[in-house]
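Beneath this line is the structure, given in structure tokens, with notes to follow.
Note that one protein chain of the assembly has been removed; the remaining protein chains are unaltered in position.
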Amino acid sequence: MAVAEKAPKVVDVKAAEAPWYRRWLPLIGVGIIVLYCLLPFYWMIVSALRRPTDQFDNSIIPRHWSFTNFTDVFKAGTGFGRGLLNSLIVAGTVTILTLVIGMVAAYTLARLDFKFKNFVLAIIITTSMFPGISLVIPLKKLFSDIEWINTYQAMIVPSLSFALPLAVWNLTAFFRQMPRELEQAAMVDGCTPAQAFRKVIIPLAAPGVFTTAIITFIAAWNEFLIALSMVNKKEFQTANVVISQFTGTSGRDQPFGSQMAAGVVVTIPLVIAVLLFQRRIVAGLTAGGVK
Amino acid sequence: MRFERSHTRRAVALTAVGSLVLLVSACGGGDDGSSGSGSGSSGGALEGRGPITFATGKDTSGNLTNQVAAWNSQHPEEKVTVSELPESADQQRAQMIQNAQIKSDAFSVLNLDVVWTAEFAANRWVTQLPEDQFPDLGKLLPSTVDTAKYRDKLYAVPVTSDGGLLYYRKDLLDKAGVQPPKTWAEMKAACDKVKALPEAKSMSCYAGQYEKYEGLTVNFSEAVNGAGGVVVGDDGKPNVDTPEALEGLNFLVNGFKTGEIPKAAITYQEEPGRRAFQEGSLIFHRNWPYVYALASKTDGSSKIAGKFAVAPLPGLKGPGVSTLGGHNYAISEFAKNKATAADFIKFMSSEERQKANIEKTSQAPTWASLYEDATLNKQFPYLAPLKASIETAKSRPKVVKYGDVTTAIQEAAYGALSGTTPPKDALSQLQTKLSTLITQ
Partner (left out) sequence: MSTSAPVAERPAKPENNKPRRQTSFNEGTGRLAAMLLSPTLIVLVLVVVYPILSALRESLYQSGQRVDADGFIVQGSEFVGLDNFAAIFQGETADRFWNAFYNTTFFTVTCVVLETLLGVAMALVMHKAFKGRGIVRASILVPWAIPTVVSALLWKWIFQADGIANAILGTQVLWSTEGWQSVLSVIIADTWKTAPFIGLLVLAGLQTIPDEVYEAAKVDGANPWQTFTRITLPLVKPALLVAVLFRILDTLRIFDLPFVLVGPNKSSVETLSILAYLEANQTRYGPAAAYATLLFVYVALVAYMFVKVLGADVIGEARAKTPKNNKKSGGRRDNKLEPGAAAGAATGSVTAGGGGV
């Protein structure tokens, strides 16, 4: 810590003279990590691009290129397009609500002093400790009593409850790292606590907020069991449920190719969207923040 | 909205207590509901007409849409909506049971795997059907109708069937000058002759499905039945610790030991097995009819197109015994409009609809006369051996706790095949286990 106590000086870190391995080792590390992440995904894409009859093939490049798997995914009657839209609605709503509710709760927990605080934190995380498969039947009973079966909220609210604990805990950790003097300074300048939170804290915690958003979105986007159990009408089913319904051309053969194609279709836009948003949001927030 | 500090603790405490009270009362309510049931009456009245739903795994060819459209155009007031379930059979069953647990009327007609019938009937999740209302039952293959009954009462109508077939490399057998085998010994002899051919040197003799899953129960039962043994007797009592059953199991165990069955077959489900056969690494292969069309593809995906044929499964001393597959349609106990549901089942199991179905999906029909149909036989050359397979096929045990029974069978068979349990011990352990499971 003694190091960090020193007064900051401006030093050009990057231009520092370094031996060759200091330059190349990180790059090799990057290469290995990227390969590790992408090779299985590559296999997924390649498998999707084979002809359905070639799905067992192990060739590194498809011997016969084919988009049949992709066209099968969007064939009339699969409801995959509608499924994507439903996934977007559910995951989008979950993300927004989780962020709003979670940020308020996290800020409260990070900044306000009150009794039962740790109790509340413990309760919140407790809900992440029960095996999800054991919650489905009671939940289905509950939702069928309040007539929520075949509604969006039947998928949104459970996902919300699975996403909130992580969001609250994570954001609490981030907000707590923000120096308290920031809000105090802002309030001296005439901000209300709410304004101080919005204009000072959130921009500074942007990386944490944004990461929470991505993680929440992906978790909600990937949710399967609840979406499968709470909805039995085609028009509400999410993309994952639709994927699980794919079949081969004849009963027992596994539609591996079209499942992989669907996986690709579901994943790539997600990654691109995250990239675009990341740039814009982080840039926007940090620009507007107090520096 | 001003807040005084002094109230804070109390407020939090009150909120907590309040929510607890709510919860406890909610639980109490649930209790009354579940224990006070008993509404499910045994069979009989199929009343009410109107729209219904049909819960089924997605059909493979899109043909179901046509079938349902045909019904809907004839019955505008009693429209059928398809509720598509996941492809996985386990998840289909789980969804149906979940809906039964909450007594939901979301599913009217259920597409049940043959092995689920007993469980659904015993739990009163499906309605008993009056046999006199289904006059066509006599025209279906009797073995398939049997799968739809529980304790001699009808709970469903069989709409598709399935039986195991022996796929063999006709080209190689012809070259080696051997006939398709009727017994395991003949099959082994045929393998030896074929493997003497230079092009067949690296091939394995035979494989079925031996991964630890439902397919293993099927293959184990076929081996035991094919040797004259039983897993569960006609009297409903397990009787698997017998010399016959041991001989059946040993057919598989020795196959693995001698390498006639490739080592990798312990991981085979239907698809990896099909692949091995299509790649030309198996001489004989036990699988379902679906393989026929895929292995015949001439687009280069199958190396054996035009080089194989099918025969009934072999056994120890004569023709073998297949395990029966297929699907039965039943009516949910909690459904509305059961009269419509019954009509829809009759419609779907009619000769005309079943014919349309096999033409599009190649799923085996239950209607006996369709197996004699000349055009169908031309389109599906395996119909004759398939009929023989289904007619002599044995059902898997019709027990309420089928899940436990099949798990026990898989446990025993997998242990024996992977060499961790001696076959004799595996069978006696299985016998003990089944006795406790089935007396219940």
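Labels for the chains are A and B, by order of writing; each one numbers its residues from 1.
Quick note on the criterion: a residue touches a chain if its C-beta (ideal position, glycine included) is under 8 Å from a C-beta of that chain, and two chains touch if they have at least 3 such contacts.
All values reported here derive from a predicted model rather than from experimental measurement.
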Omitted chain's touching partners, listed by label: A, B
Which of A:49, A:90 or A:164 contacts the chain that the document leaves out: A:164
Residue of A:172, A:232 or A:247 in touch with the missing chain, whole complex considered: A:172
Touching residues on subunit B - with respect to the absent chain: 1-5, 7-9, 11-12, 15, 19, 22-24, 26-27, 30-31, 34-38, 40, 42, 90, 94, 97, 121-124, 150-151, 211-213, 263-264, 266-268, 272, 275-276, 279, 400-401, 403-404, 407, 410-411, 418, 420, 440
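Throughout what follows, only the chains that are shown with their structure count from here on.
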Contacting residues of subunit A [partner subunit B, same complex]: 51, 53-54, 56, 63-64, 77, 114-116, 136-138, 140-142, 144, 149, 228-229, 232-234, 241, 244-255
Sites on subunit B touched by subunit A in the complex: 8-9, 12, 26, 30, 53, 55, 57-62, 65, 83-88, 91, 95, 98-99, 101-102, 104, 106-107, 270-271, 274-275, 278-279, 288, 290, 293-294, 297, 299-302, 361-363
